[in-house]
Each structure stands twice: as C-alpha cells, then as structure tokens.
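Complex shown without one protein chain; remaining protein chains in place.
A, B and C are the chain letters, set down in written order, and residue numbers restart from 1 in every chain.
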Amino acid sequence: MAGNSFGQQFRITTWGESHGPGVGVVIDGCPAGLPLGLEAVQTQLDRRKPGQSQLTSQRREADTAMILSGVFEGVTTGAPIAIMIENKNVRSTDYEAIKELFRPGHADYTWTKKYGLRDWRGGGRSSARETAARVAAGAVARELLRRFGVDVFAHTIRVGEIAAQSFNRAVIESNPVRCADPVAAARMAELIEAVRAEGDSVGGVIEVHALDAPAGLGEPSYDRLDADLAKALMSINAVKGVEIGDGFAAAARRGSENNDQMRMAEGAPSFLTNHSGGIDGGLSNGARIVARVAVKPTPSILKEQLTVDAKGRDATARVEGRHDPCIVPRAVPVVEAMVCLTLADHLLRDRAARL
Amino acid sequence: MAGNSFGQQFRITTWGESHGPGVGVVIDGCPAGLPLGLEAVQTQLDRRKPGQSQLTSQRREADTAMILSGVFEGVTTGAPIAIMIENKNVRSTDYEAIKELFRPGHADYTWTKKYGLRDWRGGGRSSARETAARVAAGAVARELLRRFGVDVFAHTIRVGEIAAQSFNRAVIESNPVRCADPVAAARMAELIEAVRAEGDSVGGVIEVHALDAPAGLGEPSYDRLDADLAKALMSINAVKGVEIGDGFAAAARRGSENNDQMRMAEGAPSFLTNHSGGIDGGLSNGARIVARVAVKPTPSILKEQLTVDAKGRDATARVEGRHDPCIVPRAVPVVEAMVCLTLADHLLRDRAARL
Amino acid sequence: MAGNSFGQQFRITTWGESHGPGVGVVIDGCPAGLPLGLEAVQTQLDRRKPGQSQLTSQRREADTAMILSGVFEGVTTGAPIAIMIENKNVRSTDYEAIKELFRPGHADYTWTKKYGLRDWRGGGRSSARETAARVAAGAVARELLRRFGVDVFAHTIRVGEIAAQSFNRAVIESNPVRCADPVAAARMAELIEAVRAEGDSVGGVIEVHALDAPAGLGEPSYDRLDADLAKALMSINAVKGVEIGDGFAAAARRGSENNDQMRMAEGAPSFLTNHSGGIDGGLSNGARIVARVAVKPTPSILKEQLTVDAKGRDATARVEGRHDPCIVPRAVPVVEAMVCLTLADHLLRDRAARL
Partner (left out) sequence: MAGNSFGQQFRITTWGESHGPGVGVVIDGCPAGLPLGLEAVQTQLDRRKPGQSQLTSQRREADTAMILSGVFEGVTTGAPIAIMIENKNVRSTDYEAIKELFRPGHADYTWTKKYGLRDWRGGGRSSARETAARVAAGAVARELLRRFGVDVFAHTIRVGEIAAQSFNRAVIESNPVRCADPVAAARMAELIEAVRAEGDSVGGVIEVHALDAPAGLGEPSYDRLDADLAKALMSINAVKGVEIGDGFAAAARRGSENNDQMRMAEGAPSFLTNHSGGIDGGLSNGARIVARVAVKPTPSILKEQLTVDAKGRDATARVEGRHDPCIVPRAVPVVEAMVCLTLADHLLRDRAARL
C-alpha cells in the first residue's frame, strides 16, 4: 500500500506537488450535519503560509482554499470533502541549477532511490508544501473537535539554544515565533535573523496541548492514542523526535516519582500530577494531553556543502532560493493540524467501539 | 476500527490476556517459501520471558510457542501463520485484593472508562504479556529480513541516571541489562537491585539499530518509515518518547552542523555523518537506521500511593506481586521485534510500489 | 496486502488448514459488554459440520469451539475474541495419491501458480474447512445483531433442476437440505442421493434474508451494503453468482415495473413491493434484505476426469475420499454467517458516521 492517507474513520488523502497546479486533500468520514465554512479553513492556512512575517520565507503564496465537494447549504453532507489550494507563486527555474544534485538533508537522494525519478521542482511531492493540505484538513477536524468541546493549540518552546521560561497562552499568536514566553520569543527572533544572515538555519521544539478530550480515546494494542500521535507528528517534514508527557525525562525517574497519583475531586477521579501527558495504557485519561516534537534545522542553507550528483560524481551544493531559516514557527499550525486529525479520528473510532 | 493489528503488507493481529488461556498472533502476508522453524520463534521468546535473570520478575513462564498454521514441511505457505503461547503460571488471586482499585500509572482507569468493564486479572489485555505475541511475530519478520540481509539489534543505553559510555555489540547479551558497555551494565544492575529493595522501580532508554536496510523504504507522505517506526515503538507499553537519529539534539543545532554531507565512496553515494539516523524525507537512505525509546519506570511498586477505586472513593494502593523493578532489559527484544515488523512490512510494501 | 481478514469495524482474521492442528478466527472490534457464551458459537458450528445427515460427507468432526480471549465473566471485554476449532479427524493419507495432480475445479493449480508450493493435504488453506472459522465468527456477529433486533436466515431454493415452490420458514431446519418447501426438499434429497450413487455431484441456489435491519446501512460509494454483501457471499468456496433482490430478473423489466413505489403506513414510509431486496443506492431501506447465491457442484467427484500433474504431464484424476455430493445444505449456515458479519460490520460503521 502507498501511504498518502492518514486516519481510519476521519480519513484524509492528500495530493499535489510544490510546483504543480496545486495541492489538495479529500476527507472521507466527516459526519453529516457539521456546519463548515471556508473561513474555518482559510484561517488556519493563513497561519501556515509563507511570507507572513520577516522570519519566514519571503515566497508569497495567497494559499486560497476552495471546497469542491461534501458541503451543501453550509453543512457537511457525509460525502467526501475535497479541498484544493492552487499553487500561484511557482518559479521552477530556481531549481534548474540543482536538479541533478542531491541536496544534503533533503529527500532528493532517497526519493530517487525509491521511485527511479523525481520531480525536482522545489522538491515535488516531498516539499513541505504538502503540509498545506494537512492544515486544511486539520481545520475541518478542528471544527469536529469543537463540537465535542476539545481545544488544541501548540507553541514554540525552543529555538536552537533558546528555551521558553514562562507560559502565557495569550501571547503565542502575537509574536512571529509563536512562543508563549514573550521575552524568549524576542531572543528566538534575533537568533533566527542571525542564522539567516550567516546563510544557515536552526531547529527547535514545539509543544502541543489538547484540552478536554474525553477519557478512553485510543484503540489498543497498536492504534493506541500515543502511538497514533507519535506517527502523526513524526510524519511531519523535519520532525526527528516525539515525546508524550514527560517523555525522555521519565526514563531517569523512579516509579514513585513518575506515577500520577489520584484523588476524588468534585465527585470525579482526578490526577495530582500529569507526568503521563494525559495518556495511560495508550488511552486518554481525561487530563490535558501534552506532546513535544523536535524539529531539525531546515536543510536548505546557503553555505556550501559536500554532496554527490545523479550521475555519481562528487559535487558541492549551495541552496539558493526563498527558504525559512527556521521552520518552527510555521510548523506550529501543522503540529496542531496533525493532533486535530488524530483526535478527530479517535473520537469517531471510539463511538463505533461502544455498544 | 479497533486496533489489534499492526502493519499493512506483513500484518499481525494479536489476541490474549494476561491470565486467560494464552496469547497469540496471526501473521497475514508473509510470503510463501520462507524456511521457518519453531526455534527461530522460541529463541526470541526466551529473551523476553520473565525469570531469566535476577533482575526481572520472578514469575516463571515457559512461554513455549506453538505454530498452528501457515507452515508446511518447514517452509511458509503464504497462508496466515498462527502462533500461540499458553499462559501457564497464572495466579489471578494475586489481583483479587486490588480488583476495585485503579493502580496509578496503569491502564486500569482508562480501560474502565473506555470499555465500561475490565478484566482485572493482571491487567488483562493491557498487560505487557501481550508483548510476547509481538516478539513471536517479530521473530518471523526477522527471518524475512535475514533473507534480505537486514540485521536488527537493540541495547540498553540508560537506566535511571546511569548511561552507557562505550559500545561493544558483543557484550550486549552477556549481561542481564543488555548494555553494550560492561562497566555501565554492572552499575545499572546495582541500581535495579537497589530500587527493588526500596519497593520502587526505575526507567531507562533503549537504542535500536537496523543494518543494511536498502534505501527507499517508507511510503510518503504519512506512512513514512520514521512515522511508522515512531508508531511501532510508542505502541509498546511504558514507552513515552521516540527519537530517530539525533532526535531532540538536532533541535539545538544549525543546519550546517546537522545535514549529513555526501561523497562517492567505492563507487556509491555515501554519507559522511549519520545525524539523520538513516532516514531522509521519510525514506531509508541506506545508512544505519538508529532510533531511541524512553521507557518509564514500571508503575507497579510496593510503595503506598494515593488513588481512587471503582466506586469513586479515595484509597491507597500498594502493588504486591512479582513485578520487574526495571522493565528495560526485557523490553529490548520487544523493541527489536517492533522494528523487525516495521521493516518487514515496508520491504514488502516497497516491492508492490515498483513497476 | 494479503486477504485473510474481512470487515472493517467488526473485523475477522481467519487462519488454519484442513489437515493442520485446527482452524481459528480472531474477531477485532466486537464492542464490550455483549453477553457471549460458547453455546452460541457451538450451535452454529453444529449446523455446518460434516456427518450431520446422510446427505453430507461422512467425515466426522466434533468441531468443538474454544474461546481463548476477549470474554470475561460471560461478556465481551472489547479485546480481540480468539476462537479455535481443533481438527480431529484428519487422514492426510487420503491425499497422498493425488498430491501431484491438479484436481479439476479445485484450487490446486491456481494456488501452486501463486505460492510456488501448496499444502496438498485436503486442499490445505483452500479447503472449505476454512468456513468453520467463518461460522464461528458469524455466530458472534449474530449475537451482536440480535442486540439490535436483526434476524438472519437462509434456505436452499434450488438443487440441480429442482426448485422450491413454496415457503415455510418453520420447516427449513427440519429437513437435511434446509429447504422451506417440504415437498421439494424430499425431491432434492433424492437427487443428491442419486448423483452420489453416480459418483457425481450437483449444485444449487441459496437465498438469504435479513429482517429488521435499520435503514441507512452501507457506506457509499464503494462499501455500499450490496457491494459488501456481494463480496462476502462470492468469497465463499464454490459460489459463482450473487443477486440482490430480483437480480438478473430486473434486467428484463421496465422501470415502471421494477421501481418499488411507496406509501405511508402506520405513520412510516413503506414500500409496496421489494424488487430491490431492501437496498437502494447501496443503502438498506428498512425493508427485508434478500440475496441469492449460485453454488457450483462440488468439484470432488469419483468420475474419472482429464487433468495434468505438477510435472507437466497429462493425467487422469478420480477424487476418492469423503466428499459432499452437494455442498448446498452445509453452505446455508456459511451464507448466513457471511451476511451476519457484513451487517454487524455495517451497523458499527454506521454509528461512527453519525455526529
């Protein structure tokens, strides 16, 4: 089986390349009767699009969504929802010079090995442009989650060596790095500008929260909620690590420190701590779901690097073009989208599991 | 959809509870013509079973595998391969006292929320006993990988605060913690004994390597090899984090440091470093595949902890019984099994993708 | 992907060969809380087993089911339900003589072409013995359907040239051919005895009904209820045709004759006829679901037939052994099982589709 679909019950299939006519998604399994307007989708796409701040790629894309099916008189019909985003600002000529080179850290070499050929225009299908389709689909999932009272948001907690030290959700969207600590946010922005000036790039860490998800989501033993979140997040371009709750820090602890003890509170079971990140035994436990992802530095850099070419010759590469020196701020809505998709899928799957 | 299957082309479905008649697996999609004997399966099960060393649970299980179908005259036939492992040493009475308690850090509470009831005997389906079925299936996947020249092994690189400082593959299986650094191994064993004496438990980190996997494995954009490995590993009981290659360390780097540059070597493209852990753009690149998993401390501890019971009353729990103070050593073959299953699946999927 | 699973939400995976240790099934997705006893399963297996009447194979199999997981204290737990049926009466030596021959009308040739080898003992995996696992799983599906008020039964409407002329549900299980017309039943039995005496076999037609299924089952545009029923029924060994409602007869009609017109009756929409067999636009319409399957004559016959052998030589075959001269009566519970599995799957899928 090929792998361009994600989810089982709320299932998306995406298509499109960086420099073709557009990218798109078909959502199959969204229940009928959900109010859905174009604004819900466009709002999220606008958070991902390039050119939205000084820190991102200056490539300008309107990234305007069209809903082609599945919505009638303002509500979903139960039929597949097709959404398309046209590619407007495509300059394939940027890539002519490097079409024979395998750019270090990119998919050029591996895709050539797999498929025997590749669409070299901006990475083709392997381009992060594909994440626009994820964000569009995630916006629909978010509307479904809203119906169930679930709220998802993410924020940047690290860029390079700079880590957030405080948390104020209200400031996340008011700074271009999407950091909940305004002081760290300013330093992160400076760092990103500095690496751009050097022709280099830098990585970071994003944390995502889901509030008010019901207990019991996840399908043991393999489609556990933590397992499916890990897959969802690791499938994002440039992500190299995923933690649930305290993650790697838990490995250094004692059980007596790490277990989340319980007490009754206002008539309901409640956890005194949340080391687990809201997931026990692969199922949501009703506490806040927390995960973190490690994002590697963008591989496209101006600095000269050693590589080889498609003819098997040693070569060097400098990746010109309009690249993000740090993809972390624009990855925040993508991380949210993948969490929304995973939770929407599991909310619906859970319903079918009950008598 | 329920979630007791893993893989698409080399697909397993597992069943069984901790204290029922046994656990088992059906493997669908193993190609015909593969030589397969019971020893290949039993060898791996013996590495996982309890009671194998002083450091593990002293519960004794023979964990003897039976192959019930799919093999004829010593080779696979293309029909589903069913394997069963009987439960022999079951003492449900160990659990009578706590059948109404939600043990902190366990799945007791979440499974009750999902299913409305639970098999309280040793955790039932949520027990790590289910991993015996994974190991049995992984042993078959390993035979298939061997046919393609792929070699998979894992080792313990951290227990609590003790980290391995050196690497010698040859010593891994000769010490009970499965650590490639014999000096650290001894200290890890001491630590495990110490926490056991305190009625506590401790976590750790396992690293897994796959050698000689061909380039091009993985199915973009969602069933990327890194995404499917993340899911496979995060689905193991007690795992809370997964890294590919340098993982979270990459988040603090510059692109110029993190990109793996290339040179021709002996006529083939070759990478000068392996920060990527052998995966670029979601596809294997031919270099060694490396991943790490964070294992939380076993939640079953003798120390008294606060909890609530099924009737909604505050309570305390002390988990008696024969538990592992550190599950990491026995998780090593489980980690290997999940990597073998993922790679076998992707090797076969890749074949169908080519003209 | 291999193909030993059926269903999406109520999903079965079967295993086992005719002359191995047994056959079995794992059911994944049966909701928790359903009362389930062994008798429900055994009752259906007894209707399928050989040796139950003069008309069937005289091979005697107890066909005793064991439930190995997924049921605790008499109810399903939401975990996979594994059921095994041991093979007791296996005489592989019956097949030694023909292990190199491709029996006409059997899977011997095609399985050899696919897998490169075959388990020649009684057909191995291709044997109709696999249907015992379907019947066991179907019995669990039937319990789920009972919970929703749905009732499924099938009956023989043709054996060779003898067709049923009347319908009385009460007599179906009281005659060995399972025909609802007792007069035709007697003639069918005579015909079966006559063809057996000639060393020949005969085919027939089975009709299946599902009562009180709710309207709206089926998932357009491909997993329509009629499409999934067609697959379910055509997947049974020896079935060569499937009709829904009036089927091929509809092809000769006018629209004005074939459309089922509607009137309100007792406050609810009601159909004046049921040419559609209870399915419109791929979805159940609330009327009785009716389908028919064509069963070919058993290919195992004593008469000498031309064939070739595995070494590529012309040969002749006479199939000795204990075969059914007409498989139709024993196929009735298999047909019911496949309809129960399909409806249970769609009942659960439908729940997940609703907001």
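Here are some notes:
Definition applied: a residue touches a chain if its C-beta (ideal position, glycine included) is under 8 Å from a C-beta of that chain, and two chains touch if they have at least 3 such contacts.
Note that this is a predicted model, so its numbers are computed, not measured.
Among the residues C:Ile27, C:Ile301, C:Val332 or C:Leu347, only C:Ile301 touches the chain that is left out of the figure. Residue C:Lys240 is the one among C:Arg60, C:Arg91, C:Arg169 or C:Lys240 that touches the chain missing from this view. When the full complex is taken into account, the listed residue touching the unshown chain is C:Gly282, out of C:Gly33, C:Gly282 or C:Gly321. In the full complex, subunit A touches the hidden chain at residues 1-5, 8-9, 11, 13-17, 20-24, 26, 28-29, 32-33, 66, 68-70, 72, 75, 77-82, 84, 114-119, 124-125. If you put the missing chain back, the residues of subunit B touching it would be 1, 9, 29, 31-34, 78-79, 147, 220, 348-349, 351-355. On the side of subunit C, the interface with the absent chain consists of residues 1-6, 8-9, 14, 102, 104-111, 113-116, 125-126, 130, 158, 160-161, 195, 200-205, 214-224, 226-235, 237, 239-264, 267-269, 272, 276-277, 279-286, 294-301, 303, 305-308, 312-314, 349-350, 352-354, using the contact rule stated above.
Here is the rule we go by: only the chains that are shown with their structure count from here on.
Centroid distances from subunit C, each centroid being the mean of CA atoms, peak for A.
As a whole-number value, the distance joining the C-alpha centres of subunit A and subunit B reads 26 Å.
Measuring from the averaged C-alpha position of subunit A to that of subunit C gives a distance of 46 Å. Per-chain Cα centroids separate subunit B from subunit C by 39 Å.
Within subunit C, residues 1, 9, 29, 32-33, 78-79 each touch two or more of the remaining chains.
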